[in-house]
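One protein chain omitted, others in place.
Entry: subunit A
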Amino acid sequence: MKHTQPKLIIRIRRFWFLYLLIAPILIYYGVMRYYPMFLQFVLAFKKYNLLGGVWGSEWVGWDNFTYIFAKDEFYQVLSNTVIISLLRLLFGFFPPIILAILLYDLQSRFIRRVSQTILYIPHFFSWVVMYGLIFALFSNTGLINQIIQQFGGDVQNFLMAPEWFRPLIVSSAIWKEIGWGTIIYMAGLTMIDSTLYDAAKIDGAGPLKRIWHITLPGIRHVMVFLLTLSLGGVLSAGGEQILLFYNPATYSVGDIIDTYVYRQGLNELQYSMATAVSLFQSAIGLVLILVANAVSKRTVGTGIW
């Protein structure tokens, strides 16, 4: 027998208090989420006038976009963004996988417990605290330079040197997130059928063979899912971290879309131009994430939604 829903008006009346409760939330979504979304489409096609505000400004069509696409600066920023994202992926993708497998395989429950407890902590530190830690280690008077000097070496200006910027950004992010990154793989590992391991033991397979033939295929879907997710976010290269770590001496290698939008928009008050850049970033980002999701769903059957 088919379940019949009561009339719409009766259902609405039944939930009146719930509507009342979510009313402020709907206003919030409207004002703080959807209105800015709408505003960015308007602003990107206007020339913002400080006196007239958004609505008193003049429409300029695609001018903001032709302006940024004609700038060398923009391509520098774009390439920095993509390079830093890909470096993060290249060096940051495998360490959590390796660590998760090692942790999972450990027979000593004590070591595993203690390590897991400690390894997750840095994830919860703010990037400001992280910069403080990095500064203590890598500044001219920091621990690393003290050690270099003890061995008779010259002080390396790690925080101001363009050649050190990207290695520092990428490695400090790996340091912060390696433990946290293992969690999703640990969950995947526990779902592997344990009879497979028993069978491997009977067949006399060593640990490396076991990892190659059972463990890695068992977490393949998690790997592909996370990989596509990061490829989808290739235009977001970690603005919060870079905003703290970079300085005029390292702009050439460190300035990314997020930091460029911040400086051009809020420091130089180029609202329209900065909005056009960030609209470009969101549009490409949206396409990439939709494609990434579709790819992940097709190859391993796991999507974001």
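The criterion applied here is as follows: a contact is a pair of C-beta atoms (placed from the backbone, for glycine too) under 8 Å apart; a residue touches a chain by one contact, two chains touch by 3 or more; residues count from 1.
As a convention for this text, contacts and distances are computed from a predicted model.
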* Asked: Given the options "HAD-IC family P-type ATPase", "ABC transmembrane type-1 domain-containing protein", "Carbohydrate ABC transporter membrane protein 2 (CUT1 family)" or "Extracellular solute-binding protein", which would UniProt use as the protein name of the unshown chain?
  -> "ABC transmembrane type-1 domain-containing protein"
* **Option from A:60, A:137 or A:196 whose C-beta touches the chain left out** => A:137
* Among A:78, A:189 or A:279, residue touching the chain not depicted -> A:279
* Asked: Of A:60, A:89, A:160 or A:183, which residue touches the hidden chain?
  -> A:183
* Residues in subunit A touching the chain absent from view -> 5, 8, 11-12, 14-15, 17-18, 21-22, 24-25, 28-29, 31-37, 39-40, 43, 53-54, 99, 102-103, 105-108, 111-112, 114-122, 124-129, 131-137, 141-143, 146-147, 149-150, 175, 178-179, 183-184, 187, 206-208, 240, 243-244, 247, 258, 261-262, 265-266, 271, 274-275, 278-279, 282, 286, 289, 302-305
